[in-house]
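Apart from one protein chain that is not included, each protein chain of the complex appears where it belongs.
Let's turn to chain A:
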Amino acid sequence: MGLLKLLRKLKSESNKELRILLLGLDNAGKTTILKKLASEDINHITPTQGFNIKSVQSQGFKLNVWDIGGQRRIRPYWRNYFENTDVLIYVVDSTDKKRLEETGVELEELVTDEKLSGVPLLVFANKQDLLQAAPASDIADGLSLHTLSGRTYQIQACSALKGEGIQDGLEWVMKTVSKKKK
């Protein structure tokens, strides 16, 4: 009986690990969000060549957050990281109106990929501390989020720099996955 109990415990422990994928165009603020989630200093950030990964504890879950570089030449490698993803976080620079279409095209490719089908999607409309930032509702329209079907999603306005909205986004993630894991 003891062994069975131990095995059950191990199983439930392994269930508590989550794989989170952070994607978005270059300069969207993915690494800053990653560092904020891990409560690290954000003053010395450099562009991501390749990827960064950090493990963060939240509400008894171990979140393995993968932050993949967003420059065009790295985007073809994104799909190598799709497998077993529990939540997709897509980061948008709300001040970059010129590239709203480009970021929409990239997101469209992600949500139509089989490996990511049904994976909950959180969109961070980042850089809301800047005057020229578009409101989250405009970003949602620009990305045509309303056309998504068969997928739980949420758009969250945030400022990674000020740390505003990040926690709300994370709470949505935790709420969504605990519902799913049950």
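Criterion: contacts are C-beta pairs under 8 Å (C-beta built on N, C-alpha and C of every residue); 3 or more make two chains touch, one makes a residue touch a chain; residues count from 1.
The rule is short, and it goes like this: contacts and distances are computed from a predicted model.
Student: Tell me the UniProt name of the left-out chain, picking from "ELMO domain-containing protein 2", "NADH dehydrogenase alpha subcomplex subunit 8", "2-methoxy-6-polyprenyl-1,4-benzoquinol methylase, mitochondrial" or "Trafficking protein particle complex subunit".
Tutor: Spelling it out: the chain absent from the display is recorded in UniProt as "ELMO domain-containing protein 2".
Student: Looking at A:39, A:80 or A:149, which residue reaches the missing chain?
Tutor: Of all options in A:39, A:80 or A:149, contact with the hidden chain holds for A:80.
Student: Over the whole complex, note the residues of chain A touching the chain we left out.
Tutor: Within chain A, the residues that touch the unshown chain are 26-27, 42-47, 49-52, 70-74, 77, 80.
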